[in-house]
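Shown here: the complex without one of its protein chains, the others still in place.
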């Protein structure tokens, strides 16, 4: 089975950034993403879901290395200083390279 | 710590396929899977959770390479053409190789 | 873009272990984690969300290899025998090595 | 025929909020809960009335209504296929949606009758149960033939044990067994709150419809026209049948509403499984963003006139 | 003793829908909400009545009921261990479940009393609070001894501050402070809707029970027998104690019901943490899929007769 390498960028951040991040993803040219609701703890304290101002989301984007780079740079520039956010990436294999 | 390599297959697809996919997984012999609710965007448009006909699920299966292959082939043959779906895979390390 | 390697430990287990696992993570010195609600099937049967005693959670911890090791050993010693639980790990790249 | 029903205003509020991209949204759990309560309420109400005055000779009505459920999609299909020039799977799928029914629309019609004090045959909830499935079966057969590929077993399980049928029939049975007095302690939830819960439901339906509104024009003028004309035509047929069966004004109104309504729950789910080649956006947009608003805003009062015309003459 | 309560029909509807593998399901958020409201309602009702007529000399009742909570699991354990030949942790865990109580069963008994106009001591909700914890403690000690391994601190925190105790006691306190008039504006939610909300709760319990029904046979005939006989035996003990304490017919009925009921919320959670070697499927299946249905379908009317026999003689 022939597979192709792509990058999976995972972002965990404050739920109220969802709209803003989706706009960013569209502008950067991402062709798709997946969001799940999450909770957790990090440098900016505990974030429990269940109340609007609290709560995290977990965004996944499968894309080529260039977009992954652009995306991570953008997140760092725009959000790292002031928002609860972590980003990590790794390689994944996909079947339809033209899709991502 | 001795770990063993297995494959993690992640599928993001329409929520109403859940029952059908679980049946497939059972028939293909998967010994376990994990499902979370998700939302997102892709080639088939935006899918927002919150309403029954909308919404995605995210299925993860840890398994050996043979089953991973069979699973991906099956998904491609049966769902790729007509359903909102992405599939990606990568290696993960596990402790109990007999479990997966 | 300079990235640094870290380990991502993913645990899928019974939802009612959440408090206990969070205590463990704090004691082991994890600096952050992310939790999502999940359902699934494994050796200990089907676990469907929607009722308190059922349901799984999915915990992710990004950390250095030492902590990953300690964490996995701890989970194995304390929970493997009697709880529904799977653990898998792999490498991920992060931008801020001091954060994890 | 009297001012607008306030529950319909909640629908409009939802549409407006959605169209303006407000961040208002109803949690999925609430939407599900609210629909469960509505379905149970409708079923219970029917069951209680059946316990009060048993409906005799229902057999004819049942056969006739089921027959209509089989016929409606057969009428819709040729129009969709040859006038609308839609591919076969899409035409079949839309035909299934319009042959089947919308419980939300039925609930608004029930509220309409209650508000204007219009009587109707109390076994009317049965019509919902009877009309939900046949059109979907027909749609699938048109699209796929009686092919082996279709898992008829799994499919009919999914259809006949879908949430709406289980709750409507369950409510009917419980209402019928417990009778009017038995249900009194449950009145507060299932009857006193009925319109409030319907208002919440319609608020959410408005938000959902607004999300699909932007798709309407993309799919072209034929779909819009179909979404407006089909309910009128089918309501005409439904009202004629209701009259033929000797139903009261309210009964004719409700059967017309059901015939004129389009499914947006059972049919989409079933067609997605059985006819995956059909584009779900087409049928959902038509039934949700065109026909549903049309029916609750304009259709139901119109079908009321129609029913009056049948029962009282012009 | 009179027809079946309609809320019980909702339970049966849930079982049926679950057994037929319908796609009907209640969102988890709704289940949680509905149990919160039930617990608060029961507590508030008790508190109001306490404000109305203070219960004097409660001390004896309290001590006696708590003592029963410690004794019941000690009676169950030998049977489970030596008749049922279950491993020690499993026997201890099941004993804890059956010594503890089910608030859902209590709510159905309260509704039963309301329907038949049976009076009872208004501090009865206190019994629920008193009976929940002791049996669980006993079960843990049987399984583990007074071992250091058990985190007694964390465990008792979890037990005494569990959702049900907090809400029952909280409701009692609020009802007692605010008194009958103070609570009037809250009546609509907590009292008028009580049975409707109980119906929704039982619908979901039916769905859950159905999911566990398939496990029943797998665990063998002993577990089934235990799940049917234990409630009868324990209800006998509970009713005897109620009679000895001089309770009214309703009070005896409720105490019998509590004794005969098996926990499926507090006990499973606590045993999972404290006695992980015990197989949770065993105890949950017994209490949820056997004893709960038995109690609400057959047990409560039976315990009513029992209570009448105690208070009015044979």
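We call the chains A, B, C, D and E, going by the order they appear; numbering starts again at 1 in every chain.
Simple rule for what comes next: a contact is a pair of C-beta atoms (placed from the backbone, for glycine too) under 8 Å apart; a residue touches a chain by one contact, two chains touch by 3 or more.
Computed from a prediction, not measured in an experiment: that's the story for all the values here.
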(request) Please work out which displayed chains the absent chain touches and list them by label. (result) A, D, E
(message) One chain isn't shown here. Among E:3, E:145 or E:182, which residue touches it?
(response) E:182
(message) Please identify which residue in E:36, E:75 or E:141 touches the non-displayed chain.
(response) E:36
(message) Touching the hidden chain in the complete assembly: which of E:190, E:264 or E:310 does that?
(response) E:190
(message) I need the residue numbers on chain D that touch the omitted chain, in ascending order.
(response) 3-7, 9-10, 13, 16-17, 20-24, 26-30, 111, 114-115, 188, 192-197, 199-200
(message) Using the document's contact rule, name the residues of chain A that touch the chain not shown here.
(response) 14, 16, 20, 45, 48-53, 55, 79, 81-83
(message) Under the stated touch rule, tell me which residues of chain E contact the chain that is not displayed.
(response) 27-30, 32-33, 36-37, 157-158, 161-163, 166-167, 170, 173-174, 177-178, 182-183, 185-186, 188-190, 192-193
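Criterion: only the chains that are shown with their structure count from here on.
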(request) Identify the chains adjacent to both chain D and chain E in the sense defined at the top. (result) none
(message) Counting one step per pair of touching chains, how far is chain D from chain C at the shortest?
(response) 2
(request) Farthest from chain C by Cα centre, which chain is it? Let me know. (result) D
(request) Provide the C-alpha centroid distance between chain B and chain C, rounded to the nearest whole angstrom. (result) 19
(message) Quick check: what residues of chain C touch more than one other chain, meaning two or more?
(response) 36-37, 90
(request) Would you mind listing the residues of chain E that make contact with two or more other chains? (result) 23, 26-28
(request) Report the complete set of touching chain pairs. (result) A-B, A-C, B-C, B-D, C-E, D-E
